[in-house]
Every structure is written in structure tokens, then in C-alpha cells.
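Only one protein chain is missing from this complex, and each of the others stays in its spot.
Here the chain labels run A, B and C in written order, and each chain numbers its own residues starting at 1.
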Amino acid sequence: MPYKTYWVTWFLLLIVTVGMLAAGSGSLTGRLLLGLLLAAMVVKIGLIGGNFMHLRSEKRSLILIVALGILLVGLALFAGIAPDALRVLKLSGHS
Amino acid sequence: MEASTARRVGSSLAIVIWLLALGVVALGLRRWMPPLASEHGAGIDAMIRFSMSAVGSLILIGHCVLGYFLWRFSRQDKISFRLAGHHLERRWSLVAALLMAAIAEGGVLTLGLPVWAKVYDTEAPSNALPIEVTTEQFAWNVRYAGPDGVFGRTSPKLITLDNPLGVDAQDPAGKDDVIDLNVIRAEVNRAVKIRLRSKDVLHSFFLPNLRVKQDSVPGMTIEFWFVPNKTGTFELACAELCGLGHYEMRGLLVVLTTEEFQKWLQEKKNG
Amino acid sequence: MGEMSRAVHEPPTFLRRYVFSTDHKVIGIQYLITAMFMAIAGGGLVALMRMQLAWPGTKWAWLGRIFPDGMESGVMKPEFYLSLMTMHGTIMVFFVVSLGLLGGFGNFLIPLQIGARDMAFPVLNMLSYWTIVPACLVMLGSFWVEGGAAAAGWTAYPPLSAVRTALPGSQWGQTLWILGMALFIASFTMGGLNYVTTIFDQRTKGMSMMRMPLTIWTMFIASAIGLLAFPPLLAAAVLLLFDRHGGTSFFLPSGLYFGNQLLPNSGGTPLLWQHLFWFLGHPEVYVLILPALGITLDLLPVFTRKPLFGYRLTVYCLYAIAALSMIVWGHHMYVSGMSPYVGEFFAIGTLAITVPSTIIGVNMIASLWGGTLRFPTPMLFVIGAIVFFGTGGFGGIFLGNATSDIQLHDTYFVVGHFHLMIGGVTLMAMFAGVYYWFPKMFGRMMSERLGKVHFWLTFPAFYAIFLAMHYQGLAGMPRRYYAFDKYEYLQWLQGSHLHVSLAAFLLFGAQFLFLYNFFRSVFRGRKAADNPWNAATLEWSSPTPAPHGNWGEHLPEVHRWPYDYSVPGATGDCTPQTTPASVAPVTF
Partner (left out) sequence: MHTTAAITKTSWEGGVSPFGTGWSKLMMWLFIVTDGLVFAGFLAIYGFLRLAGPSWPDRAKMFHLDFIALMTFTLITSSATMATAVGAARKGQGKLARRFLALTILGGLGFLGMQAYEWSSLIRAGATLSSNPWGAPLFGACFFVITGFHGSHVLSGVIVLAATWVRSGMGLSRPEGVEVAGLYWHFVDLVWVFIFTLFYLV
């Protein structure tokens, strides 16, 4: 990859970060803000993983192992425990 | 020489395996579970009985087949069958997979989860007797809401040796509450609605005869209900490791007739 | 570069060759012997427990002298019983079966069976072993700290494990337990990364994934799920440490009241720990049992002289089990206060595991059909493993089912079930593996006669003990009880404790026969031929015992799958993986 790619990536990352800060301090709230921030986070991850870590030029099998390994397991964990977080909140007598 | 040893060992293994299967089934036919004393328990027992019969048959079949193969093919000096075709492999696996899916998933979907949903996902009947059980190392604090059906406020900050539940004396709802230790009294055929809390560690509210088990979790107030349908005294055990006295954290559930229960409640309040 | 020189030069000094060795075979044997040592420790702990359960409250003056704190004046204290139970579980799960199967057989077999000279990272491999040694010492040493060893169960549920005044064992013992587990996880991660990398990258020419023996497949999958599941537990263990010593409340809610004192914590919940623990804990049992199944399946063709039934399907089933194992951890928590809807999901998911497991079981039994069965000691233990896998697996139908689990959760039914599976199947497979690969390790055979006696004592005793526990559990007998004399409904089972204990002592005693056989055979055993079992897998194509670097100048080339027995048109009933297609037809 040419050096230019790295610095273009760097610039994009900066823009997204500034955008996230602006969105956070702006008038947006609730689910929309959450969705935007998470989407921006995914974009940043894609930029770093794809361009800085050269994942884009690796073989697809490696990409799948790395990306699915972390994402699926992490999501499975969170999906499994999140309902109980709400249940604990409900049964702890706070709401 | 090698062949005759193989025959001897194969036959002994087969016989032992057959005997084991017979032992499993013979033991399984005995009555193990404590006598049933609750309404929803019938559903749990049906689930367990279904699994027992299905699994018992499978164990019998499996051990018989395994034993037969050992018996038969330890007597064989030449390979009679080499590589199974993919079709054959798939067919046998499919049979096993379907049978197992039918027993396991079929059982839980038809017999299991409806009972589960009834236990955990239905409101208690409106006439249910509310009882609060607060667990601590190593005792069951029992509190009845009294005629108003409302428990008085409690706070951990108010806990003292004389006030183990931290009952707030200012709260009028607590005036008619009745507090007891380690013995829960309930009415036969009237739902009991338990409010389970814990002061310190995890405990588990286990009534073997009533097929009730629910962990008590500090920080959470967990509600569930059941209907005792036999009078008598049943033991309450702790089923979640809670410390040194875990093995002796014994309580009692005394199921009384309506008259007896009311009489006791009256006496308790006066005394 | 390094390849050729490694093949030729053996390390010169004793220390580099046998102690700080980077040779995978030496490390494998080190792991195996460490596991055997820990097994004696773990078995000794349970022998003490069974003494208490058989004769509760009896005074054993001589034991009082060995454990002056836990058995003051010879009578066992409840806290000591809980420490024994906790450490028995921890040691057996992590330091015996994981160590023996993955550390021992994994290290020894992976390079040999895929045709590599060593692991991808030999130094890391050595480091992995020398991290496990302090972990073992920390675990065993924790018996002698103030308050004794950890006593909150191998699951270490808070608040019992998080509040230091909740239990004597929750003083320093629990901290050392966390430290030992952290070391274990570090060691496992080093080993697991090494295994997966090696299996991906180091297979010799022709050794495609679908030509790997099932032992390697199962090691691969077990390492992979271990690597995915251990990290969240490490995170949770760090937080538990902070709860214990840093004043945080990750697992502690507000309102905790201990020893006439209100604790200042707030915000956390014990449920969170349970989730994270079982997120590892459930995959962990597959980490244990899958390699055992792999060894069992691998040895069957050798002693039936016919190919394995359903190799391809078995591989797919292993993948299915691995995937399912990551999303069913909640079946350990049905009555924990967890959301009942999530419980339904976990019940359906858990019972789905029965399907691939049954297919594997059927493949095992079907592999016997039509063969010529021979019963040297390894085959006896293979049959034992099949029986335990069948019988034990059925217990899972009761426990995976949320409804019957309401009654059976935390009773002896659970104890019986998981001992048959991750105790019985793994133990049987490990014994089979030791008897089978012993010649590869030491160039000598173990005694057949002692081996047979060992099997005929071990197998029935094990079956009897844990079958009985299933029935005790049905009778509603809760686990982790120091004594059963307080409850009337359990009185009629009093006699069964004695029977179970006697069988347990027999089982424990029989293992010394194995130890004697093992260490005697290292020096005195009959010299083994290069391929004593006439087996087709790759490890037997190297000289026995395998030299440093495993093969001479050239690595072997693989032309077929590992189970080509009785190939029509071949000479002899065993066609090794290295035989080219021009010599004997390739059938798979």
C-alpha cells in the first residue's frame, strides 16, 4: 500500500472523530445518537483494520477468522447477558 | 491365540455392558423422587418421567447394540465390511439425529417449556398468600404481609440483632406483618407467592417435595408462586453453596388446612 | 533455515534436554506427568471428602496431624470440606484433564500427527509449561495460607468469593485461586495459540485438513473454543480481584450485610459473574471432552482394522458442537434468577447439542460393525469411553431441559452427569492414549497384564459411583453438602454414601497400579517395535521413540486419510498415510 493511503486514512479517522464529538455535544439524543456513534465507531474500526492493519489485502479466510472471532463471540456474550441487566434493574427495586 | 483372547475379552465386555444396562434400568424403575406435594410439580414430574423412559430405552438399546457388536465382532477373524458409503453414513446419522431431536427438543417443547412458562411467566392467582423469605447465612427469615397484604418497608441500614430484616417501624403497612424464622406456614390448595431476597450471599430455596427451586440473589427481589396441594411438613433445603453452614441451613414448610392456618396466624399476632 | 539444523542437533545438556526443553515431545511428557501428579492430589482430596461422607464426623487422629487446621483433632471441619471440594473441582478440570489432554497429548501428538518437526513456537511452548508449574504450586500451596484454600466452589460465585469475611477460604485462598487461574489462562493461551498456528501452518505436504486424524481435529477445535472463551473469564477474574482487594462492586449489590456490618458496595450483581464464568465454563467442558472423543475415535480403527465410520460427518458435528457450545452457557443458570425467556432460548439451544453428539456416538458404535476386534489395554479403555459417553450424555437431556432442571439443578444428578462426561470419558481416553502412545514416548510397552487389571477395576468402579449419584440426585440430594444427617428426606440414602465411598476408594487405589505400571515400564518395559500397533497414522512413520526433530532429513509426505485399514489390493491390513497411491489405492 502506498504511504498516501495511510495518511488519507488518518485524515478520514480525524474527520469521523471530530464528527462524533460534534454529534455528542449537539442536539441529537437517544437512539439516533447511539446509532450514529456506533456506526461511526464501526467505520473507524473498518478504516484501522482494513488499511492500517492491511486486513483488506489478507486472504478472506483470515479476515473471517479474525473479524468473526471477535465480533460474533463478543456479540453473543453481550446478547446473552443484556436481558439480565434489565432484569436486575427491574428486580433491584430501582424502577 | 490372539483370536481366542479377543473372543474371551469381547464376550466378558459384552456381558458386563449388558448387565450395566440392566442395572441402570432396574434402578431407574425404583421410586427415587420425594413424594409430590404441589400442583405444578406434576408437570415437572411428567417431564422427568418422559425423559426417564426415553433415556432408559435408549440406554438399554445402546448398551445392547454395543454389547452385541463386541460379542459378534470379537469372534471375527476377517473384515466383513470395510468402508461405509457416504449415503449409508448419512442415513444412519439422520436416523439417530431425528430420534434424538424428537426426544430432546420434542420433549422440551411439548412437555417442558409450557410448565416452565407457567412457573415463571404467569401472575400468581389473586388470592395467593404473599410470603417474604429473606435468606441469610444460615437461616430463612419468613415474613407474612398480614391482613392488608402489604409488606412494611425495610432497609438494610436498620438491620440490628433484634431487627434482622431491617423493618422500618415508621411504616404503617408493617404493623400487621408477622415475622418468623425457618418455618414457613401455608394453606393447602391456596397459592403461595414467595418474595425471595438475600442479605448476604447466594442461597437457593429448594423444596424437594414441591419441585420448587429458586436461587435468592442479593440485590434482587425475585417473586414466584406455587400451590401446595397436600398438608404436612416438608423440608426446605438450601441448594446453592452459601458457606460453612450450607449443609445445615434447613427450613420447614408446614402446609396447614385453612382453619389451622388462620388460627395460627391469629395466635402469632396476639403472641 | 532452522528446520534442518533442528532435525540434527539435539540440545547438549541434561537441563536443556529434559527440563527446559523446547522439544514438543518432552514438553508433552512433562505436561502428562504433571497432570498425573495433580490427579493424585485431586484424587486424594476427594478421598478425604468421601471419608467424611461415608462416616460423617468420625475422628481420624492421624489425619489431624497432617491437617492441623482443617481437621483439628482429626474431625473434618465444614470449611475444610468446602476447600477440598473447591480444589478438587479446580484441579481436576483445569490441572488434570486440560493439562493431560491438551497439554500432554496435544503437545506430543500435534507435530507428530501432522508431520511437523516441532510446534510453530517452541520457546513459547516451553514457557507455557513453565507457567503452569507455578500455577499448580500456587493452587496446592493455597491449602497452607490463613483460612485455607478457596472454598466457594470451582465456580467461585460471589459474594461468597468476593467478600473476604464470607468464608474462611475466601481470605487468602481465594486470592491465590484467582492468581492460579490467571497463570493457567496465560499458559493455556500460549499453548492454544501455538496449537492453532501449528495446525494451520505446519501441516506437511499432502496433509490437508480433511486428512488430519480426529485427535488433531478435536485438539484444534478445543484450542479454538478455549481461546475464544477464556479471555472474558480473565476479564471477570480481574474484576473479582478488584472486588476483593480494590473496594469495587462489579459483582456486589448494595445492602450486603455480613457479620453485623453493612457493606458499602453498590451497583453490581452476582449474576454478572455467573454469566461470565459459564461463558467460559460451558465451552471449557467441550475443551475437555472433545480431545477425549478424538482419541477414542482415532484408536477405534486401529483395533477393529477397518476405517472409521462417518469421518466427514464427525468433523462437521465437531464444528456444530463447538459453535453451539458458545451460546448455551445459560443452562447452568436456569434457577439463578436469570430471565426466564433467555432460559427458554438456552434450553432449546442446549438440547440441540444432543443431535451432533448422538451422531458422533453412533459413528463410534458403527465403527465396530464388521471389524476384527482385538482388545489390548488401549481398546478396553476406548470401549469404556464409549460407554461413559453414551450413558453420561443422556443425563444432559435432563439437565439441559429447563423444566426438569428446576428439580435436578445443584443436586447429585449434576455431579454424576458431569463426572461421567468430563471425568469418565476424558479419564478413559487419557488412559487409552497413554497405553497406546507409551511406546512412541519411551520406546517401551506398558505391561498388558497390569493394564487389564487396571481397566477391570477402574471401569466398573467409576460407572457404579457416578451412576449412583444420578439416582441420589433424583431423590433430591443437594450437592456441596458437608454432611447429609440434617435432613429427614435424605436419611434413607445414608447407606448409599458408604457404597459410593467404598467404590471411590477402590477407584483411587486402582490408579496406583497405573502409576506403578507407567514408571516401571519407562525403565523395564518390553522394547517396542517401530509401529507396535500396526497403525496408519503419521506418528508411527517416524522411528520409535521419535528422535529430536521427529523425522530424519525429509519430512514425510501424506497421500491418504489416516484410517486406511484392510484396503482391498494392498499388502497387509494397514496402509500408512505415507503410502503413495501407486502402491495401494486411495479410498477416501
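Assume a contact is a pair of C-beta atoms (placed from the backbone, for glycine too) under 8 Å apart; a residue touches a chain by one contact, two chains touch by 3 or more.
These numbers come from a predicted model, not from an experiment.
**Q** For the chain that's been dropped from view, list the shown partners it touches.
**A** In the entire complex, chains touched by the missing one are A, C.
**Q** Just to verify: which one of C:Leu63, C:Leu183, C:Ala236 or C:Ala432 makes contact with the chain not shown?
**A** Of the listed residues, the one touching the omitted chain is C:Ala236.
**Q** Which parts of chain C are in contact with the chain that was left out?
**A** With respect to the unshown chain, the touching residues of chain C are 1, 3, 114-115, 120-121, 189, 192-194, 196-197, 200-209, 211, 227-228, 230-236, 238-239, 242, 246-250, 264-269, 272, 275-276, 558.
**Q** Could you pull out which residues of chain A are in touch with the chain that's been left out?
**A** 1-3, 6-7, 9-10, 13-14, 17-18, 20-21, 24-25, 34, 37-38, 40-41, 44-45, 48-49, 51-53, 58-59, 61-62, 65-66, 69-70, 73-74, 77-78, 81-82, 84-86, 88-89, 92, 94-95
The rule is short, and it goes like this: only the chains that are shown with their structure count from here on.
**Q** Roughly how many whole angstrom separate the Cα centroids of chain A and chain B?
**A** One centre to the other, that is 42 Å.
**Q** Which integer distance in Å separates the CA centroid of chain A from that of chain C?
**A** Those two chain centres are 37 Å apart.
**Q** On chain A, where are the residues touching two or more other chains?
**A** Counting only residues that touch two or more other chains, chain A contributes 88, 91-92.
**Q** Do you know which chain B residues sit against two or more other chains?
**A** As it turns out, chain B has residues touching two or more other chains at 219-220, 222.
**Q** Within their complex, state which residues of chain C touch chain A.
**A** Its residues touching chain A are 228-229, 232, 253, 269, 271-272, 275-276, 279, 326-327, 329-330, 337-339, 341-342.
**Q** Where on chain B does chain C make contact in their complex?
**A** So the residues of chain B touching chain C come out as 2, 5-6, 9-10, 13, 16-17, 20, 23-24, 27-28, 30, 32-34, 43-44, 47-48, 51, 54-55, 58-59, 62-63, 65-66, 69-70, 73-74, 76-84, 86, 89-90, 92-93, 96-97, 99-101, 103-105, 107-109, 111-113, 115-117, 119-121, 136-137, 156-157, 159, 161, 199-202, 204, 206, 208-209, 211-220, 222, 235, 237-248, 250.
**Q** Which residues of chain B touch chain A in the complex?
**A** Within the complex, chain B contacts chain A at residues 219-222.
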